[in-house]
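What you see is the complex with one protein chain gone and the rest in place.
Each chain carries a letter (A, B and C) given by its place in the written order, and its residues are counted from 1.
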Amino acid sequence: MTYGTTFPLWRAAAGEHWQDYTRHAFVRQLADGSLPRESFLHYLVQDYVFLVHFSRAWALAVTKAETLDEMRLCADTVQALIGDETRLHVETCAKEGIDEATLFAAPEAPANLAYTRYVLDSGHSGDFLDLLAALAPCVLGYGEIGARLASEAGETPYRHWIDTYASEDYQQVCTAVGALIDGAVARRLGDDPQASPRWPGVCHRFTTATRLEVGFWDMGLAP
Amino acid sequence: MTYGTTFPLWRAAAGEHWQDYTRHAFVRQLADGSLPRESFLHYLVQDYVFLVHFSRAWALAVTKAETLDEMRLCADTVQALIGDETRLHVETCAKEGIDEATLFAAPEAPANLAYTRYVLDSGHSGDFLDLLAALAPCVLGYGEIGARLASEAGETPYRHWIDTYASEDYQQVCTAVGALIDGAVARRLGDDPQASPRWPGVCHRFTTATRLEVGFWDMGLAP
Amino acid sequence: MTYGTTFPLWRAAAGEHWQDYTRHAFVRQLADGSLPRESFLHYLVQDYVFLVHFSRAWALAVTKAETLDEMRLCADTVQALIGDETRLHVETCAKEGIDEATLFAAPEAPANLAYTRYVLDSGHSGDFLDLLAALAPCVLGYGEIGARLASEAGETPYRHWIDTYASEDYQQVCTAVGALIDGAVARRLGDDPQASPRWPGVCHRFTTATRLEVGFWDMGLAP
Partner (left out) sequence: MTYGTTFPLWRAAAGEHWQDYTRHAFVRQLADGSLPRESFLHYLVQDYVFLVHFSRAWALAVTKAETLDEMRLCADTVQALIGDETRLHVETCAKEGIDEATLFAAPEAPANLAYTRYVLDSGHSGDFLDLLAALAPCVLGYGEIGARLASEAGETPYRHWIDTYASEDYQQVCTAVGALIDGAVARRLGDDPQASPRWPGVCHRFTTATRLEVGFWDMGLAP
């Protein structure tokens, strides 16, 4: 999965952190079905809260966009996140007797809080591109993981999770976000973005967010 | 039109400024058809740019909401603004040979800029309720004007404008926003909001935004 | 006065708006003493409120700085603004029986509000450099005006105003802010900033803020 031209460069710049994230033990255990149910539910509750704050960050992106297309794609993403993407969480948790109000009010684990608040601060302290660089690892990493596990995974009770992120719908979101990033880079850093003095900084934001994804999986494994 | 219990109180607190806004010469000329076409188009172009920044302010509200319902209603409003509500502007201007990219890039009149940036700063400097108090005069004032003109207006080439804001769809938006405000007030100021030390401050924001609406109509009349 | 290398480029990009601002009738009347006292006091009260919000914008810059030097210079400017630079206003108004609490609570003219909220939004919607481009016309324009009037002005009751901005202290602030801007440009746009796709955007912010300065003088003349 490349999702455009910028993402592969950022991913390469993240070095081993990208492998630590996308090949994390949590991911392997989702794929082979060995993940304890308790860990999955713990993760799912935290991920619901994550998505609430992540959609706040996409809403912040609407306020920082410079073109109508940028605004609309970000606004659509807010809708997708607090609409469709939480459905998996809400339905799965409902079967376990956890309703959405409980999800919304769940105490945030520090690893969860660290990630979303870092993303939000990337937007507040920087510009639209700084924010996208911090948003990208989650959106595109889940796309990459989903696509890979769809072909690699064996029998697993977590097939529904895999299918969600491997789905054509989600992959199209990733393609659209990849194009949004490429356009945002061109508008702000020009034709040779790697020559821009801002390049190391945006790579750093991507890498930091990737490290915080690793921490999120760690938290999922150790409730 | 009351749109809940808070709006009538804020409207009363705005005193004569509310009349200056909702009974402005621009509004009367929309109703009796005497408004010069040039003024209407000037207004419409500025109002398009206004709606872009106004939808940024509603997106900011998503980042400041405290409940899922607050988030969702604000996110829906962003969609409505940069989707449906600009359709009137885009279609009318298209007939005059002005495309949407041109609208988006139109130079902002100071009276336009003053209003939207004040609203945005109300959000950044205050909380969700401060932001709603600055958003309210536009949303609910247009609902009030539309509903009144629907019954009062005579033959006018601006019937389509009136119908847009008198429509059941738009009136439902106003009812929903009125309920959002009432809920936000209850959550933050309690059962007797007028006794809260914050009451004068939120009324002040509503009044200031109302004054800036008056300036917006003035700008419309004098291109 | 050049105050570094970026300011002359931004000033040139603002074209005639820069002359409209720095050679405004209000400025001429300050210099030749023909400005009505009432206009000056009206201006001074509004300028006090302006400085309050302008110092909020410099505080926002502290939150968006990327180096310790950027942070410290912005923090020093906040102190200078809400400390030293308002002293002229406070002392002059005190002689007229207007105390500082009254100044702080003075109703903001729309032209005043438009300017400061535009600057704040430049920071919230963009990055540190976007914010500096909107802050620059006020800081450096007053430096330029002060330096020019110090040699050109005749007998005028507004000599104290002129001396404030012509003073070595204020000129050093301008030199420091000019250097801050040059450094911020180099860090974000590189060695050939005019070739950056962001260049027109930052020039646009500088020009818009300059136009809003013109509106501020207009407001001063017509209380």
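Quick notes on this one:
Here is the rule we go by: a residue touches a chain if its C-beta (ideal position, glycine included) is under 8 Å from a C-beta of that chain, and two chains touch if they have at least 3 such contacts.
As the structure is a prediction and not an experimental result, all values here were calculated from the model.
By the touch rule given at the top, the unshown chain touches A, B, C in the complete complex.
Considering the full assembly, C:78 is the residue among C:31, C:78 or C:212 that touches the omitted chain. Although one chain is not drawn, the whole complex shows that of B:6, B:63, B:116 or B:208 it is B:63 that touches it. Of the listed positions B:126, B:143 or B:178, the one in contact with the omitted chain in the full complex is B:126.
Residues touching the missing chain, restricted to chain A, are 56, 108, 110-111, 113-114, 117-118, 120-121, 124-125, 208, 211-212, 215 (touch as defined at the top).
Residues of chain C that touch the chain left out of the display are 52, 55-57, 59-60, 62-63, 67-68, 71-72, 74-75, 78-79, 82, 100-101, 104, 120. In the full complex, the hidden chain is touched by chain B at residues 63-64, 66, 124-127, 130, 186-190, 195-198, 201.
Just so we're on the same page, only the chains that are shown with their structure count from here on.
Centroid to centroid, with C-alpha atoms defining each point, chain A and chain B lie 34 Å apart. Measuring from the averaged C-alpha position of chain A to that of chain C gives a distance of 41 Å. Residue positions of chain B with contacts to 2 or more other chains are 56, 120.
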